[in-house]
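Down below is the structure, laid out as structure tokens.
Note that one protein chain is taken out, while the other chains of the complex remain in position.
And now, chain A:
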Amino acid sequence: MPLDLSDRVQTVPPSGIRRFFEIAEERDDVISLGVGEPDFATPWAARDAAIASLEVGKTSYTANRGKRELRERIADYVADGFDLEYDPADEIIVTAGASEAVDLAFRALVDPGDTVAIAQPSYISYEPGVIFAGGEVCSVPTSKADEFTLTVEALESAGADEADLLVLCYPNNPTGAVMSEAELEPIAEFAREHDLTVLSDEIYAELTYNGSHTSIATLEGMRERTIVFNGFSKAHAMTGLRLGYALGPPKAINAMNKIHQYTMLSAPTTAQHAAIEALDSCDEEVREMVAQYDRRRQFVLSRFREIGLDVFEAKGAFYCFPEVPDGWTAEEFAEGVLREEGVAVVPGDVFGAGGEGHLRVSYATGLNDLREALDRIETFVEEHV
């Protein structure tokens, strides 16, 4: 038979969001709170640097690991911002989005049959990534009772002590949860005790409200067993430029680079020029965007409370995670508000165990639209609940 698809590809179900997409397409007045990307444009200086690099014809491949200059800037940025000390020579790799970095890590570290524990709900690409790499997933649900932080009890009851890798994402997509140093400490101890490699997706690190971000890699004995992911998509509003990076011990980064050099060669050159400028001169714009997100966050949280939907106090990223009313599934509720009120939100179960009964509401949308969308949700609740 021609086109005999691989078992790995066939194992992964189509995205749970697909059906909603089709409903959304039918109306032209949809306000979307379903997006996982900034509504701001890339800071102008970064766009300008990209344009300037094109004008002078800087359009060839770069070093496999990314331009040296960019790796140096990244090293400074993560050192200043998050106490992460990495050598630009062999501990940093620049990739086509954090997405690619995550995929490289799975392929570099997972053998068929290896188990990857994933703290969920979380970003939807980890699970397929593990399966494409031939591994098996161990879901570790977090819950509102623990403010969607990961606990050792959760790890133990999910059997994560048997796992080979552990995936963390804080600040979290979709819950907006963050984990403090004190909360990460026992997780680090668990990882050391059970010899887990930790993949820590910290792409929302900069979007941490009233507090600073702690990377698990900064905790004792963790640097050598952690790979940190970050990128320019969120805080620097550069999703379409496709640029991310991974930080880790040379052994891991070299292995990832081996795959990267055969599949990608190097990350987009134009985007690398934009990224250097973004780190050099766009702090002010980043601060302003973060301030805007914070205002919207407070607005949205307070509106959900007024509407009467229980909502967890999201402290990072640009999502909040309200509960649907009793008697509803997240999917029914999300489909209802989309069909009747034209507001797009994502049911929480799409993001894995622990997400049931919740909605992911993105506030990466202007205040006027947020206001209108929440009024519509209120109407829906008044009419149906």
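Assume a contact is a pair of C-beta atoms (placed from the backbone, for glycine too) under 8 Å apart; a residue touches a chain by one contact, two chains touch by 3 or more; residues count from 1.
Here, contacts and distances are computed from a predicted model.
S.K.: Going by UniProt, what is the name of the one chain that was not included in the view, given "AsnC family transcriptional regulator", "FAD-dependent pyridine nucleotide-disulphide oxidoreductase", "succinate dehydrogenase" or "Probable aminomethyltransferase"?
M.R.: Checked against "AsnC family transcriptional regulator", "FAD-dependent pyridine nucleotide-disulphide oxidoreductase", "succinate dehydrogenase" or "Probable aminomethyltransferase": the hidden chain maps to "AsnC family transcriptional regulator".
S.K.: With the full complex in mind, choose from A:K144, A:K258 or A:R371 the residue touching the hidden chain.
M.R.: A:R371
S.K.: Thinking of the whole complex, not just what is shown, which of A:R65, A:R303 or A:H358 touches the missing chain?
M.R.: Touching the chain that is not displayed is residue A:R303.
S.K.: Touching the absent chain in the whole complex: find that residue among A:M222, A:A344 or A:V381.
M.R.: With A:M222, A:A344 or A:V381 as choices, the missing chain is touched by A:A344.
S.K.: Going by the contact rule already stated, which one of A:A24, A:V116 or A:V324 would touch the omitted chain in the full complex?
M.R.: Answering carefully, the residue with contact to the hidden chain is A:A24.
S.K.: When the complex is taken as a whole, what residues of chain A touch the one chain not shown?
M.R.: 15, 17, 20-21, 24, 30, 32, 34-37, 39, 123-125, 173, 295-296, 298-299, 302-303, 344, 346, 365, 367, 371
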